[in-house]
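A single protein chain has been omitted from the complex, and every remaining protein chain is retained in its original position.
Coming up: chain A.
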Amino acid sequence: MKDTLALLQKFNAHPDSRCWYVAWNPKGTLLASCGGDRAIRIWGREGDSWECKTVLQDGHQRAVRKVAWSPCGNYLASASFDATTCIWKKKNDDFECLTVLEGHENEVKCAAWAPSGNLLATCSRDKSVWIWEVDEEDEYECVSVVNSHTQDAKHVVWHPTQELLASCSYDNNVCVYKEEDDDWECRATLEGHTSTVWGLTFDPSGQRLASCSDDRTVKIWKECQPGGGQGTDTAWKCVCTLSGFHGRTVYDIAWCPLTGALATACGDDGVRVFKEDETADPDQPVFSLSAHVPKAHSQDVNCIAWNPKEAGLLVSRSDNGEIAVWNYQSEV
């Protein structure tokens, strides 16, 4: 039984600057990348290679940290160190800046769309998480500002089907939020990591959350109903810790919605894929290292993302501006 992670292609996305993030569109046909050069690039596949279709410049005054596609695939949100989040609308092959969301006090670290497409979450070094509502006229309104973290909020991610939000922070914790009476509140604080938590991802069913950290571990959390299951507060327990696999900070983690494989991006330049043991107790999952490319890039790998439609297609990003496309094959 041999699992492989094969390199399909490597290309330089942001010359002369760091590439911070890359995201697949919901159809899995386009890649949006963003970086220290303040630009966003949209890439499309031409045969076997990837071509840059559009460059979105002049949207931000400082580095763009993350980009996110709306569930319908027609909008892009870009989070920047200039403290704003830009919303772009797709018009044929180009994108137009629709609006700029202001409010955070300093660098916006992440933006993410809820599965319904009506809500957007952003988080920032100012420690807060903002929830924005968008109506049919493309008007954005901030509906909640939650201050549950004591330090920079690094990443936000939505549950795949419910309106449940999770964020992670420099304060070593993960927070889970739900809406109650038109206001968003932190419902659970997941403690356990001993250093900054950089990334979060939900499993395909949304019952579990995986987090990755500067403490070089990955933790899997599961929601458990306290007591009679009628309580409004939820409790999340750490059911698994993957340690000893990563040589340096784990910057990003992605759970494949199609295959359930877990991929990580690490500061030791490596890309790793973990597979879950099918026979293990669901409350005590066991993950094993299925594939590992030690020198996937010549510098830190910042971001990793599974294609939402094509099983096994994985993309990774690095500090040197490179994007690499991989094919993961698992023999089950």
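Following the convention adopted for this analysis, a residue touches a chain if its C-beta (ideal position, glycine included) is under 8 Å from a C-beta of that chain, and two chains touch if they have at least 3 such contacts; residues count from 1.
Heads up, the rule we're going with is that contacts and distances are computed from a predicted model.
UniProt records the chain missing from this view under the protein name "Cytosolic iron-sulfur assembly component 2B", selected from "Signal recognition particle subunit SRP14", "AP-1 complex subunit gamma", "Cytosolic iron-sulfur assembly component 2B" or "Serine/threonine-protein phosphatase 2A 55 kDa regulatory subunit B". The chain that is not drawn here is touched, among residues A:Phe81, A:Trp113 or A:Trp158, by A:Phe81.
Looking at A:Asn12, A:Ser116, A:Ser195 or A:Ser243, the residue that reaches the missing chain in the full complex is A:Ser195. Note that of A:Ser116, A:Gln299 or A:Gln329, the residue touching the chain absent from this view is A:Gln299. Residues of chain A that touch the chain left out of view are 18, 36, 62-63, 65, 81, 106-107, 109, 125, 152, 154, 170, 195-196, 214, 248-249, 267-268, 298-300, 319-320.
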